[in-house]
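Shown next, in C-alpha cells, is the structure this report addresses.
Removed from the display is one protein chain of the complex; every other protein chain stays in position.
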Amino acid sequence: MKWSSKITKVEPNHLVTKGYRQEDLIGNIPYPHVVYLLLKGELPSKEHGKMMDAILTACIDHGVTPPSSMASRVVASGGVPLPTAVAAGVLSIGDAHGGAIEKGAKFLQEGIARMKEEGKSIDEIAKILVTESRKQKKRILGFGHRVHTADPRTKKLFSLADELKISGDCIALSKAIEKELVGQTGKTLPINVDGAIAAISSDMGFDWRLGKGFFLLGRVAGLTAQVYEEQTEQKPMRKMFDVDCDYDGPDERDIP
Amino acid sequence: MKWSSKITKVEPNHLVTKGYRQEDLIGNIPYPHVVYLLLKGELPSKEHGKMMDAILTACIDHGVTPPSSMASRVVASGGVPLPTAVAAGVLSIGDAHGGAIEKGAKFLQEGIARMKEEGKSIDEIAKILVTESRKQKKRILGFGHRVHTADPRTKKLFSLADELKISGDCIALSKAIEKELVGQTGKTLPINVDGAIAAISSDMGFDWRLGKGFFLLGRVAGLTAQVYEEQTEQKPMRKMFDVDCDYDGPDERDIP
Amino acid sequence: MKWSSKITKVEPNHLVTKGYRQEDLIGNIPYPHVVYLLLKGELPSKEHGKMMDAILTACIDHGVTPPSSMASRVVASGGVPLPTAVAAGVLSIGDAHGGAIEKGAKFLQEGIARMKEEGKSIDEIAKILVTESRKQKKRILGFGHRVHTADPRTKKLFSLADELKISGDCIALSKAIEKELVGQTGKTLPINVDGAIAAISSDMGFDWRLGKGFFLLGRVAGLTAQVYEEQTEQKPMRKMFDVDCDYDGPDERDIP
Partner (left out) sequence: MKWSSKITKVEPNHLVTKGYRQEDLIGNIPYPHVVYLLLKGELPSKEHGKMMDAILTACIDHGVTPPSSMASRVVASGGVPLPTAVAAGVLSIGDAHGGAIEKGAKFLQEGIARMKEEGKSIDEIAKILVTESRKQKKRILGFGHRVHTADPRTKKLFSLADELKISGDCIALSKAIEKELVGQTGKTLPINVDGAIAAISSDMGFDWRLGKGFFLLGRVAGLTAQVYEEQTEQKPMRKMFDVDCDYDGPDERDIP
C-alpha cells in the first residue's frame, strides 16, 4: 500500500510543506499566502496573496441565520465539543449554500473556453449562455441574494481585483452576464459574493473544484465565533425557536 | 424567541462585524487579524496580529497520518463533497488530537492564578504542579510528541513570542514545567506545538475554551488540500490500507 | 501495525459477526437483536430482545424542534447528500441532548454499587444521592422534560420492563430518586425518556458509555425521515426562521 502526496513531508524535527520548511513559513509568510500555497502549489505574487486574504475575509460571517451558523449553534446547544459544532456548520456548505462559487466558477471557466474555441467576444458568449440557460430553465449561479441587492462585499472584491490587476476574462464574462440578465429578463440580478469569488478565483487560475473550499476556509472563523458565543453566553438546550409547525401527516389512528 | 449576538449585524447591503463594516475589513485588515477580532472582540495590536498569523500557520498540516487528515481522506474516498470530507477531519479534533491546547491553556492559566494567590514564584508553582500531577498519575498536556523531539514549530513560535514581546507568565510557567519534568522524571518531554500555542495564546489573553479553535482554524487549510488531492489524484474507494486485523471475537457458531 | 477486533471477520464470500455468519442473521434474527449482539457480544434472550426493540422505537423522533432534527434539516437545506445531513443531526447528540442516558446510567450504576458497598437500602441511597446532589448544586440527569410532564414513552417503557421481568435495582433506584426529589424540593420532576432508558439499559447490564449510542441508533430513523422530507418537500435555502436577533456587539466604527 503505497501513498504519495505533494503536501507535507514529515520527518522527525523536520516538516516541509510544498517544499518550504514550516519554521520558515511561520511568521514570515502571511497565513492567507500559505493557504494559497497549499491549494495551488506555489506561493502567490504580492497581488494574488492580497486577493486571497480579501476572499477569506469576505466569507467570514453573515450572522446567525445562514444554514452554516444555524447548524453550528444548534449542534453546540446539544452540549458537544467546539470542533464538533463547527464541523456541523461546515457540513451545510453545499450546492445551495456557498455552492455557487464552485458551479459559478465552472460555468465561467467553461464559458471562456468555449468563447475562445468559437471565436466569440465576451458579450457574444454572455448572450449565448444566458439565452441557453433561460431556454433550459436553468438558473445561472452567483447572481441574486436573499438579503442584499448591492452586496458591499462584492463591490469591494471587484474593486480590489481591478486595483491588483487580477481582473480578466472570467470577471468580464461575469459582468457581461449580469448586464445580459437585465436585458433579457428586465430584472436586476446582481452578482452576489459567491459569484464574485467564482469570477475572481477563476481569473486567479484556481480549479473550480476548490470553490466550496474558499468559502469554508473563510467561514470557519465566523463559525468558531458563533459556537464560542453559544457555548459561553447561552444555556445548553435553550429554547431556540418558536417554529410554528403544522402536522399534516395521517390522522391519529390505532395500530393494526 | 429573542436572540442576541455580538458577532455580525446583518441588514440589506450592510454587514457589520464586531463594529466594523465588512467592506472595510476586506483587503485592509489581514485575515488573521480578522480571526482575532472575531474571537476576542477587538482588532489586535500589530504584535498580536503577527502572532495570531504565526499560530494559524503553525497548525496547517502534518502530512497524511494524523487522525484529522486520515479521516478527511478516508471520507473523501467514499465519494462525498469537499466540505463533508473536510468536516470529518475537523470532527477528529478532540481531547487527544489538538486537545492539549485547550487543556494545557487551562492548566497554565489556573496555575498562574494559583501562583499569585499563594504568593509563589514561577519555579515554585511549576514544582508543585509537576509533583501533584505525578502523584495523581495525571499527564500534563502539551509535552512530548509521537514524532518530534525538537519540534521546529515550537522553537519558532517561542522565538516569535519573545521578539514580539508577548512572552509572559504562562510561557515562563510552561518552560519551568518542562525543566521540572526532566528534573523529577529524568526524561525529556519537550513542549510540543500544542503546548506552545497553549502558552502563547494564554499570554495573549485568550480564553482556554478556544484552544481547539486555534488548531482547527489553521488545520482546515491542510485538510482542504488533503481532500482536494484525494479527490483529484486518487480513485474513489481505492484500497487505502493493508490493515492486518485479527478477529478475536467469538468462534464461528450457528444461530440458536 | 496489528489490529484486533471482536466485531466482524471478513473473508471472501464469508462474513462472521460476533461468531454468527451474516447470512444466518439476515432474515432470521430481528435487527434489534442484532444491534444487541453488536453492543453486548451475545444475542439477547427473548425478553431482552423485545426490550431493545422498544428502546430503539422510543427514540425515533420528536418532531422538528430538537437540536438533532433542526441540525439535520438546516444542513439538508444547504443542498448536501442525505447522509451528510443525517450525520449533522447525530453530531448534536451531546451532554445536553440524549446525554442524560449516559450520565444517568453512570449515576445509577455507581449508586447501586455504593448501596451494596455501604449496606444501604434503595430508599436510603436515593435519599443520600439527592441530598448530596442538592448540596453540590448538581442536577441529577434524566428527570424533568421541557415539553412533557408525563411522557407516554417513559410509562410504556417501564411497564414493558416490568412485564418482561427486566426491572431491577437501577429502575427501583430511579423511581426512588423521583420520589425523593418531590419530597426534598416539593417539585415534581418526573423521570423522562432518557432517564427511563438509562435505568432500563442499566438493569439489562449495559455499559453506561453506550448511553448516547442507544439514542442515536433509534433517532437516525427520524433524522433520515426529516432529511428526506426536507429534500423532497422543500426548496433548498428556504427561509426557515424569523430569528429576532439583536446585535449587541460594539457600535459601528471605522477601521483604525
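Should a chain be cited, it is by its letter among A, B and C, assigned in written order, with residues numbered from 1 in that chain.
As a working rule, a residue touches a chain if its C-beta (ideal position, glycine included) is under 8 Å from a C-beta of that chain, and two chains touch if they have at least 3 such contacts.
All of these numbers come straight from a predicted model, not from anything done at the bench.
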- Query: Out of C:19, C:94 or C:111, which touches the unshown chain?
  - Reply: C:94
- chain A residues touching the omitted chain (full complex): 1-9, 16, 18-21, 24-25, 28-29, 41, 43, 80-81, 83-84, 91, 243-256
- Note on the structure: Touching the unshown chain, chain C contributes residues 1, 3, 5-10, 12-15, 17, 21-23, 25-27, 29-32, 34-35, 38-39, 50, 53-54, 56-58, 60-65, 81-84, 86-88, 90-91, 93-94, 98, 147-153, 155-157, 160, 207, 209-210, 212-213, 216-218, 220-222, 224-226, 228-229, 231-232, 239-242
- Hey, which chain B residues sit against the chain that's not shown? 63-65, 67-68, 70-71, 74-75, 77-80, 84-85, 87-88, 91-99, 146, 236-237, 239-241, 243, 245
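Going forward, only the chains that are shown with their structure count from here on.
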- Note on the structure: Farthest chain from chain C by C-alpha centroid distance is chain A
- Query: Counting in whole Å, what is the centre-to-centre distance of chain A and chain B, each centre being its mean C-alpha position?
  - Reply: 24
- Query: Whole-Å distance, chain B centre to chain C centre, using C-alpha means?
  - Reply: 31
- Query: Which residues belonging to chain C are in contact with no fewer than two other chains?
  - Reply: 80, 84, 91, 243, 245
